[in-house]
Structures are given as structure tokens and as C-alpha cells.
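Other chains of the complex are left out, but the ones given are in their true place.
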């Protein structure tokens, strides 16, 4: 539930003085709003109290735009970990800038925010339709990436030197915060630089966006590991398939891949604590009754069971303890002690999941996401990211998107469906 | 836009006297409603006029249920054309009835509504977890299907004889209408038979449901044909790839597969008329400038160009003229006349698209759809179908769902995105 004072309004660089060169498309009026709430019982009290209904600004092409496309340069940067579809987004942004608006100078900054720091010596790629045309077939990012922040002043210096007036930053929580700082620094200098965030998170854990690109591809790939675990588990006496999946703070990949073909018997997510005893007792019961079991565990689950350090990685995230190998050893030891012979197979697909090219759905999603990012930038919006809500693209202020991670609600429909699909008890304790 | 008198209320067989045997899940209260509208500007006038906001009843498990699961028999029937995911739905319904509620007699009627007519001699399959466990890996329907209606009285006779009190009908527009008639006949006889529709339409053209199962799989498969057309077109001088895709009344498959990798230059849908001259003129221009072109045409597009009969098929649909071969010949003839040598490759993937197993996304969607259908039936709802709206499952009265086909709005975001992606003019005339 969001508090009522949330500000959904989007920052703009100024009035739109130029007609859009786009032909044939339907332009979006600036007053279009998409309701944040979808449930009648959420909205009724607000109506009764005559309060404003929280709503997103709608994304889409505007009839009048802020920048004169023939004059400007634009830049694209990709930060953080890989995710299926990054190249599709680079492609969509480039093609939209080029074909829809006629922009002719498009820079692809290399190695994440490092590429925006001139003294590090990374010459940007020049992006043209020919360069990007086929890149959607490839996983990864043709611009390469890096983790961690850089000094906003240095980055704005380089943007100014190159004459970049719209910067598209593709990345997750940290990247979006960095994008906000660039927008802030540009504003402080009185420069008309639009900074548009394009949310990338394979964990699907950015708030105010229902789905992020690459998530479906990642879930499908995660399911391949679950399929293998299930095949192994059923192929041996007392087979146990244990799969570790991505999901630092949010277990969406584990949860959604659990819903495919219901081959998972225990889904463990960071949002729902469990005890080792609870898991082992239920696992024992399952093996006794059915002769095999499959466990899907998100990497951030059960961290309270591990003695973890407080170290952080380059992106500023706490380093996680390895719940996968911990459970592998704990389960083996337990059954060795109880004398039940089991066949445990441990699978950690790790980077295979995030390196694949986008599936067709994600590829189309990336196209639309990229187009809407360009429309937002050309209209002079800044310090915002493109969201997706109720099947429509929206504008979301960056400080709203980065307030907190999106998580599975243990009381919500998704986790309830997990319980219904796995048959695991609500409390694994 | 819907008119204001629409009735979203769901028919119920009576009070729920039994506690649900489900453990651990979150039960849905009967008052949960999901707003039909999502745009602020649609809802504001209704608020100002103090009108009710149209809203769907939410789907999900209820704390109290109408039927005593240990007493009842249930039935499943699959009608109409194939669609990826039917077996996943059969599986989800069977497993939910069995494991969530403890139902032990589940019939799979064979060959569509024909299987509900006793005199035709189709003995139903008995469905158990063992029978359905692996069927999600297979395309098609293990129950087989047929087209066209049967006599409601005969069908209710057989349901009564078998003691079936919940019937799940998986099918499209005609199937849902048939389900409504069965519900009506049962009501007329004062029998407590719940009839729950599960919407199946590869064309995604059922109203009041944002996405139907199998659609994503179908779009991905359609894209394979487009990929081939694009490969052929770029592999020869003045290559033209022409692909005919499903879509009788609604061009959703053609439109969504056009958005993948933007390889399509002309997307032709039933909702947006075009002239042969307009198409040929623009095609000529494209070939002259770029040396190749890809055309995706929905089977129902351009029917006004063809001299069609008024024949109907077994499902009562008008037989379409073959726009694919018409365009193939017309394009060949045109360029033969103008003296430009072209290389046209025509691809009609037809049944390949609908026969595939569901992709992981659709498979998970089918699981949830099936579960929610069972919850609806067990709670005594009837004469309704399960819908999906704003990422949540809903209850939709059958007569609402079948009022009219869902179509692409030529003024909406989807078609606008098609124009932006293809570069084709708004009017191909």
C-alpha cells in the first residue's frame, strides 16, 4: 500500500516548441493518467473522502516535442548485470531516434557509467541502424557494462562536451539512482539534458512496474533447470533435485518458474522465512510418500540460516551467503544421519539464465519500452523512468521507482498460488 | 467503451454451506472487485456523476464453498480449434479438483460437445493425477475436440445421468454460448449444475479478457514464419516475404508478431482496410529503396478484395476467402507487368502455430486459470467464464463475454506501435 502523499508528477525541461516529425501515429495528450489502483475497495475510500486518485502519467508519442531532433545528440548506457533483451532496447531506442525523429548522432557509451567518464578513455560507439539492426538476436549487451557509480560532475562534463541532450540509462536500482544524480547535476548547471531511465532487473524487483524486460525469458530458462532437477529426482530412488535461482531480495524468478508444470515441491523465497528443521521434516515426509522431491531456492532465501559477512559488492549490495550449497550439504548430512539413502542433484544455472537472447514476448516488450523512452526524452521529460502498469506504458519519477524494492507479498495471490501448486505448508518451520 | 448498463454480476447456485478444505492459501472475500477502467479520465466522469464504477468480481479460492467435494463428479470438455495450453488447463483443473478439494470422479468428455451427447457413444475418459501429470508437455488436447453446438437438453441429460455437478467448458465464443445454454437448461430443470467457461481463442479476440492462454506461444511461433520470410526476402534480389497468419476477425497475432524484431514492413489486419493499389504502390516504393520487403497478413484481412461466398463452417463462421494466395498472385502479376523482377516467397504456417505445446509463460498462466476455474465452480458460480484483467483473474458473465469480439482499435496504442515499427503509412490506399 502506498501512502497518500506520493508524488507521481514528472519533471520537464520546459515547453515543447517543436512539432513531432512522426507520421500516422496516435499522439498521447499530456493529461492522460493511468490509475495506480485497480481494486474497487482501494479506490472507494479515496472517492468518499474526495481525495485525488493516485495515477501515472501515460507514456507515448507527443504531438509537440521539446528538442529539435536535427540538432541533438543522444546517448545510451547499459549498467549492472546482464539481462535478456538489453540489445533489443538499445536497438529500439536507436531505431526510434533515427527513424521516428531523425536524430543522426547517437552514442553508445561503453562499460556502463565508466563510459561516461572521459578520463577512463572509453570512446563511445557510434550507433546507426546498420550497427543495431541484428543485435536483438544476441544475448548480453553490445555496449558492455560495469557496476557501481561514477562522479555525476564528470559524467555531465562529458555529456556537455559531446553535446548529448538525451541520455538513456538502462539499469536497475543503482543505475536509476545514478541517472537521477546526472539529471540533478545537469539541472544544477541549468543544462537541458533529459535523463530517461529504462528499468532493467532480472529479479523483477523494481517498484511501480509490473513486469520488466527479460523476466519471462529468465523464468523460462530457470524452468529448464527445474525440469532437469525434476527429471533427475524422478530418475533415482529418493531423488532430490535442488535448484538455486536468481533473486537477491525478491523471489519472483523462483516463484514464477515454480508455477510452470508444477514440478516444484518446495519453493523458497527471501520474503518467506523458513527453518532448516521445517524444510527437512517436510522433505522427509514428501520422500517417504512420493519417493522424490524438487526444491527451488532463490539465492537470497534463508540468509538468516547462514553466518554471513557484511561485505558489499561493487554495486553496493551485501554479498549473500550461498544458500544453495548450504542446503545441499545440510540435506545430505541430515539423511545420512537418519539412514535414508537419497540421491541429491544440485543445479546452479547461474549466468546461463541471464545471458540468453530475449524470447519473442520480451523482444516485443523491449521494442515498445525503447520507443516510449524515446518519446519521453524527446518531449523533454527527465529524471524519470518508463514503467509498465496494467498493460500500458507509463512515466515514473525516478525517486518513486527507487524508494523500495518490489517484493512478493506472502499474503498475496502469487504466494497463495505457489502454496496451491507445490502443496508446501504456509509455514516451513 | 462499454455502455453503463452492463451487468458484471455473477450467477450463483446458492449459499455456500461447506468449509473449503484448502489449507494455507489466502481466501478471497466475495466483495473483491477489480475496476474495469484503468484510465483516470474514464473514471472521473463516473465519479463526478456519482455513478457506480464498473468492476469484475475477483476470482480465487473462497473460504466457504457450495459443493461438498467428496460427493460430486466433475467434467471437462474441450471444443473448437486447437490452441497451445489446452492440456495444461485440463491438467490444472484435474489436479486442483483432486488435490485442493478432494474430488475423486472427474470425467474428460471426448470430441467436444459431441462427448456430452450420450447417443453418440463417446465414453468419457476418467481423469486422475496419473493420467494428466505429463500432458502439459504435449500440444493439442488429450480429449480431442469437435466444432459446432449440440442440443442442451441431451447434454444436461447426460450430465445428470453421470451426476456431474460442475462442468468446465474450454473453448471460444461458440463454446461459451453453448456453455451458457447448458447452464440455462440446468437452471430451468432446477438442477445444481455449475457451468464454468474457460476462454480459449488463439486469436485473442474474446472480450473482457486481456490475454488468453496460448496466445504468446502462438505469436512466438508466428514469428518463426516471419523470421523465415525476412531471411528469404533479404537472401534474394527484390525479395518479398509474404506470410499469412491466423486472425479471422482480429489481427492480434499478426500485430504482436510484427512487434518482434521489427522485420515486418506491412502488417495487414482485418480491422484496418487497405486497397490492393495502396499496398502495391507502397511495396514498389519499399523495394526500390531497400531491395526487400516482408508482409504479414491476417487471414481475415482484405476480405473486401475477394469475391467470397457466404458459406459457413461447422462453427457457424463465414468461410473466408484466401487473402494469402490472392496477394501472392496479385503481387507477382503486378511486378511482372511493371517489369521489375521480384522473388516472392509465400509462407502459410497454418496449423503449425496452434499445435505446439504451451511455452513456459502460457503454461503457468494455464495453471492459474485452471485453479481459478475450479475455485469458481466449487463456490457455486455458474454461467460465467474466468477472465484476466490488469494482471488479476476475474469472473465474467458469459453473456458479457460473448456480446462482441475483441478487436484491434486502429486508433489505439497497439496499431500506433505497428505503424511506428513497420513505417507503413496509416492508410494503405
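Points worth noting:
Going by the order they are written in, the chains are A and B; count residues from 1 in each one.
Heads up, the rule we're going with is that a residue touches a chain if its C-beta (ideal position, glycine included) is under 8 Å from a C-beta of that chain, and two chains touch if they have at least 3 such contacts.
Only a predicted model underlies this, so the values are computations on that prediction, with no experimental measurement involved.
Complete-complex copy count for the single protein sequence, taken from this structure file and not limited to the 2 chains in place, is 4.
Please note the rule applied: only the chains that are shown with their structure count from here on.
Chain geometry summary: the mean Cα position of subunit A and that of subunit B are 29 Å apart.
Per the touch definition, subunit A reaches subunit B in the complex via residues 22-26, 31-35, 37-41, 43, 47, 53, 55, 58, 60-61, 88, 95-96, 99-100, 136-137, 210, 216, 219-220, 223, 256-257, 259-262, 359-361, 363-364, 367-368, 371, 390-393, 411-413, 415-417, 419-421, 423, 425-426.
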